[in-house]
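Below is one structure, written out as structure tokens, with a few remarks after it.
Here the complex is missing a single protein chain, while all its other protein chains stay put.
Should a chain be cited, it is by its letter among A and B, assigned in written order, with residues numbered from 1 in that chain.
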Amino acid sequence: MKNFGHVNAATLEEAVSALRRYGNRAAVIAGGTDLLGKMKDEVLPAYPEALINIKTIPGLDFIRYEGGTLSIGALTRLEDIATNDAVRNGHAALAEAAHRTASTHLREMGTIGGNICQDIRCWYYRNPQNRFPCLRKGGGRCYAIDGDNRYHSIFGGSVEKGCYAVHPSDTAPALVALDATITTTRRAIRAEDFFQVSAAKTTVLEDDEIVSRIDLPPLVGKSAFVKFALRKAIDFPIVNCAAAIGLSRGKVRSARICLNAVHVKPYRAVKAEEAIIGKAIDEAGVESSAAAAVAGAKPMSHNAYMVPIAKAMVKRALLGCK
Amino acid sequence: MKKDDRERIVAPEHTVRADKYPLDDYTAVGKRVRRKDGYEKASGYAVYASDIQIPGMLHQKILTCPYPNARIAAIDTTRAEALPGVRAVLRYDDPELPPKADLSGHFGQAGQPHEPVLDRCGYWQGMPMGVAVAADTEEIAREALKLVRIEWEARPFNLDPVEALKAGAPLTNPESYPDGNFLLPFMHEKKVTHGDADKGFREAEQTIEFGMRRDQDTWVGPERPCGIFRWNGEYPEVWLKHQRPHLAKRQLAQFFKVGMSQVTVHCPYQGGSFGGWSQMALNMQPNVIAGILSKRTGRPVRWQFSRREDFCGAGMDNARYRVKVGFKNNGEITALHATSWFSREGLSHTDHFVENSKVINIIQESNGAICNIFTGWAIRCEQNMNCYCFSAVMNHVAEALKMDPTELALINDGCEGHAMADIAEWKRKRGFEDRDSLRECIKAGKKAMDWDAKWHLPGMKKLPSGRMHGLGMSWAHEWGDSGGSAAIGIRIERDDGTARVLGLRCDNGVCAETAYCQIAADELGFRYEDVEYRPFEEAGFAPMTPDSSTNLAVNGWAIRNAARRLKQKILEVASLPRVTERPEMGYIPPFEGYRPEDLDVRESRVFVKKDPSKSISMAELVRPAFFMGKMDVGSTEPLFAWGWQNQQGAYDISGPPGPRPIFVRQAHFVEVEVDPETGGIEVTRVTNANDVGKAVNPDAVEGQQYGGSVMGVSRVRTEEVVYCPATGVVLNGNLIDYKINTMLDCGLIDTIIVETAMGYGPYGSVGIGEDVASVVPFAFYAAVHNAIGKWVDLPATPDKVLKALGKVQEAK
Partner (left out) sequence: MTTPSYPCPYCAAPFGSHEALKAHVVAGHGAEPLPKPHGLIALTVNGERHEHTVEPNTTLYTLIHDRMGLTGAKMFCDRGACGSCTVIMDGRPVLSCMTLAIECDGKTVETIEGVAAAKHPLIETYVKHHCMQCGYCTPGFVVTAKALLDKNPDPTEEEIREALAGNLCRCGTYPQHPRAVTEAAGLLQGGRHEKG
């Protein structure tokens, strides 16, 4: 790994001012499991001048329930979320999503804040030493379109310019389905508005903005998370899905369904939600909801197989909320 | 020594006949002993080549080709040379570099192309070529390479062997193959025939044809290849990760034009090898470059591939096949015509029918096309293609006949066209018990996994979970490369009488060194604890490659021969006085008056056979070694013996037939559940029944069964090297995107050991390291078919499964 400057921030303010000092030439490091891989491979045209370590900031590592609202500090390790009994009971989809992320070690290192801020895994983008200076890096074209896009978006490219890389997080769809609010050093944003893609970003965060906490409203009903990947550990999803369902008298009263790894950001399957509302969670109900979820799919040359998988994930997430 | 004793020690034809001299009882062989390398490895104290640092060492990096097919049109290294910390730069046009050098490891001079040490051209993306740098740190070396200015001439490329053979395809390698991409298969002819295929097809009652395809996997050994080269004046000293350290020594000596006796090669523990790298010129290239740069800088030079660079280390062929097979309604296969298209080595794909069945009417055609993908070489074993083809034929025929594949196996079992009845006669003639190895393996395996209760016709069993249940089976003989030459020594430590086996490092994970100690202990009559295998390069004994191809089958004899000789020596020293001209230098043996044959050794004690109460320990026997004071006690001579074994392969299809057919068999069973909604395949069970003749180290046998099952499933379920179709660049050269099975991806694994003593190693043993990982993949192939009723090409990733199930709408 090439060298860089390093700052241990004592407070969020210090971290933000350090970021300002470096303009966009610094990066925030928490668990580091995503960032260091990118740096070792020198995937970006510009190498960070400095890393701002926020692990040294106290008070950002907590899991609290207050009146049913779950609050999680940005530096909370995924493993702590995965194994927290209260979260497993109260917001099962999130606990399960954290649990299905990567591997024990990576969950012990990786933080929830880092997990939702992680970068895309497109294998053109990640090819070492910026082998493909693609659109996403300000280059001329997207190599995935004519290349091997078996893990790319089935719901079209990013709004602006057409990057097809999917969002790889397991916890992100859970947070969207559970309608979390993400608090940063500047603002509070609903999870579903947090993952906005511009040409070069996975989130709406500004260069000097840091996630500090995540709040999840009380869940009336049930939630579930399912994931399909080639391996049961150390793997990113081919497709995953989280659902949060409110039931009354056997019928679905409220539904939030979010797929991920199928689109450039977590894909809230609104049509699927509409389709299941008022219905029972049974074979017919979930089938029609799942069909609605993928109705708008526009697969690329190598990834049409993801469509039936996405469908299956929606079904299973819903059945998990029974 | 009586003639009989002599024969016991060096009989050359051991492998032909049943082992006439098994021991009466075993105290170490066949027992579960504490493995010799266990503590070292579990505690982190085992040293691997990549753990070694030499003071002042420089770090070497070689440029890798960014394109699949490119030539350096112009190069300027001045900026790299000027970078502080850079100590030497070597370019392809350096006058010291010979235009061609033989750096291939496997077959020495023959068989492999001679290549430039540092090529001006790259023939696949990632190929090390062009420029090498030695610098103070790896980081500086890497930065220096980035500063080299290169004008590339990127050329069109081929990724697919079928396409590459078409008219108008670009040239894959215009420098070495200017006339086209055509490539001859390795070690066999383009067209090989056995028997009379036309007649066989005429006799057939049914004929089927099918195609199949396997994409490239790669080795991914845990320890990345590395080496350190230091010139001690005129003497090169090298630390290596290498499966064949003695061959590496020869190549280095040849290249640097020094005697092999001038070269010291250290080969510590190795983090997995599985074949692959060690056989390839590419593995020697960085060592040779390090040698040149070490000489120029006067410093030790270390190199190690990054994980990404290592990816090109080995990959089996991305082969495609077209197969036509004729058979009778009773399951007897009468004829086979199998054609392959391959991109690198094109190893034979129908040998197993000859070696392992009564199918003898065969046409094998091999169409090779050199492609711009990285060098293929055998991983775990070169028999992969044979196993694929054999399993596919058997299982497609079983499907056509709606027959249980285990029955079909027994119908077709045989050798060189002969049925089992003939083979029974061969066995008797050679002194073996007539045991039906395949039948025993199948019986044991079926019982373990409850096959009869579970088996069903393809696509017929849906589980309550909605998943499709599948069972697959495949079988083979134990082909294990049984030929080779091994030398090994054993010496008794002069002061405490313990035994130390002397040989090059012989560890590749198969627990071989422990097995040799077991053999030595039992043959010497020593306690297992009193025998150690501590590698000792300078003893110069090269056991047959520590590469798991030919460990036990050859080395086992060598160690046994050495132990038997040494034991004879011990008995002589214990009983025969040594008479010298100076009586005070003579030696009065502890068992004066006895003859060597009156004595024996057990539990590391020499004793009188007729009166075991008369005994001394080995320590007491050798204690007089140190000659202090009392001159009336002479010293024992050095107790040392070597053993040597040189044997022809048990069966060698490419040359004249070997000395005898292979009698032992193995059967592997895979159980899967396929999720028809996601295309995901879960392997719930792998059952291995291996006839290993005699399990010298049962734990090691089981280890290979586990390991082979895990790797075997992994390599056809999820592993695939992905090249970008548009640019030819490897897209998944890391362990996140190249998916090796984790602990959660393997189901139950059964390990059944069958012991018929019909192998060609000592005590009738055979090796096992290569087999399981080569056969299990294709039992998996059959199991997936049994689950969904469709054949799925390999690796059977969800996209292919869903496509086979008709669930994928082709994209526009």
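The rule is short, and it goes like this: a contact is a pair of C-beta atoms (placed from the backbone, for glycine too) under 8 Å apart; a residue touches a chain by one contact, two chains touch by 3 or more.
Just so it is clear, the structure is predicted and the values come from calculations on it, not from any experiment.
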Visible chains that the absent chain touches, using the contact criterion stated earlier: A, B
Hidden-chain contact residue, picked from the options A:Thr33, A:Asn149, A:Thr184 or A:Ser223: A:Thr33
Which of B:Gly271, B:Gly313 or B:Pro589 contacts the chain that the document leaves out: B:Gly271
Interface with the undisplayed chain - residues on subunit B: 34-35, 37-48, 50-51, 53, 139, 220-224, 269-274, 306-307, 507-511, 699-700, 702-703, 706-711, 714, 734-736, 740-744, 746, 748-749, 773
Residue numbers in subunit A that touch the chain omitted from display: 1-6, 8, 29, 32-33, 36-37, 40, 51, 53, 55-56, 77, 79, 102-106, 108-109, 232-234
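Following the convention adopted for this analysis, only the chains that are shown with their structure count from here on.
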In the complex with subunit B, residue positions of subunit A that touch it: 1-3, 37, 41, 103, 121, 123-124, 126-129, 131-132, 143, 146-148, 150, 228, 230-236, 238, 299-305, 307-309, 311-313, 315
Contact footprint of subunit A on subunit B as seen in their complex: 66, 139, 143, 146, 308, 675, 677-680, 718, 722-727, 729, 731-737, 739, 741-745, 797-799, 802-803, 807-811
